[in-house]
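Heads up, one of the protein chains got dropped from this complex, but the rest are sitting where they should.
Let's look at chain A:
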Amino acid sequence: MIRLVALLIWLLAPGIALAQSNVPDVIGPQPKIQIGLSTDTIFITSDFTGAVLTVFGAVTNTSGSPEATDSAYTIAVTLEGPREKAVVRKKSRVFGIWVNTHSEELKNVPLSYSIATSSRIGGPAGNTVLTDLGIGVEAIAAGTLQKEAELADFVEALRRQRIESGLYTQNDDAVQFLSGPLFRASLSLPAEIPVGLHVVEAFMFANGKLIDQVSLPLRIAKSDWEQTISRAARNNSLIYGLLAVILAVVTGWLGRIVFKRD
């Protein structure tokens, strides 16, 4: 069998992967997709301004020539952030003042979502195929819509705002075949990427049909003191509050010593 071909993840640098490949000599019956990450955790600092995450992978067990792989298969690679409920509120005018009057709760919505595809969507794996499979920005919260169509405005607003803030991205032609079965997918890591457990998933399509998929977990963590503070605020809120008070008292007291005025 074929081993994983290139398992490298590149942050901030559009580097070139040194693929340690075991060239397939046994041709299996079913084409498979493989991806790899060089780490299972990415640490970002609070001054993180966004980066490109490069995922390397390979199509294995292909029967055709290496050159044919590119045209035969469509690859989509996604990076999905932690899922949480989102409350979307809509303002309307009440006695001349803008007030949140409607609110809808959308359950299980990814906080961030980035997708890269190997050819323009609309090709072999068309937009609807993707959406039906729950892949792509258009598919986010689509399940909610099937049940309650009147939520369209709210779902649309959620997607629009997250696209604007870079949390949801869709990049066509961002999966490139390097040589033969090897490919490279570029996913965007936005500046405001949420911390937590993300999932990298790769999908392989042929003739508009999903043939294989594979997923890997990827943890995004903040490594600095700001993260320590926000964790303390959540997990040790009483001590955090007391500390905030002590800090304020000390600052006030220091101010009195430094600028003695009576």
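Methods note: contacts are C-beta pairs under 8 Å (C-beta built on N, C-alpha and C of every residue); 3 or more make two chains touch, one makes a residue touch a chain; residues count from 1.
Note that contacts and distances are computed from a predicted model.
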* **Chain not displayed: protein name in its UniProt record ("Alkylation response protein AidB-like acyl-CoA dehydrogenase", "Probable membrane transporter protein", "Phosphate transport system permease protein PstA" or "assimilatory sulfite reductase (ferredoxin)")** => "Probable membrane transporter protein"
* Which of these touches the unseen chain: A:I42, A:A76 or A:L111? -> A:L111
* By the contact definition given up top, give the residues of chain A that touch the hidden chain. => 46-47, 84-92, 96-100, 103, 111, 153-154, 157-158, 161-162, 192, 226-227, 229-230, 233-234, 237-238, 240-245, 247-249, 251-256, 258-259, 261-262
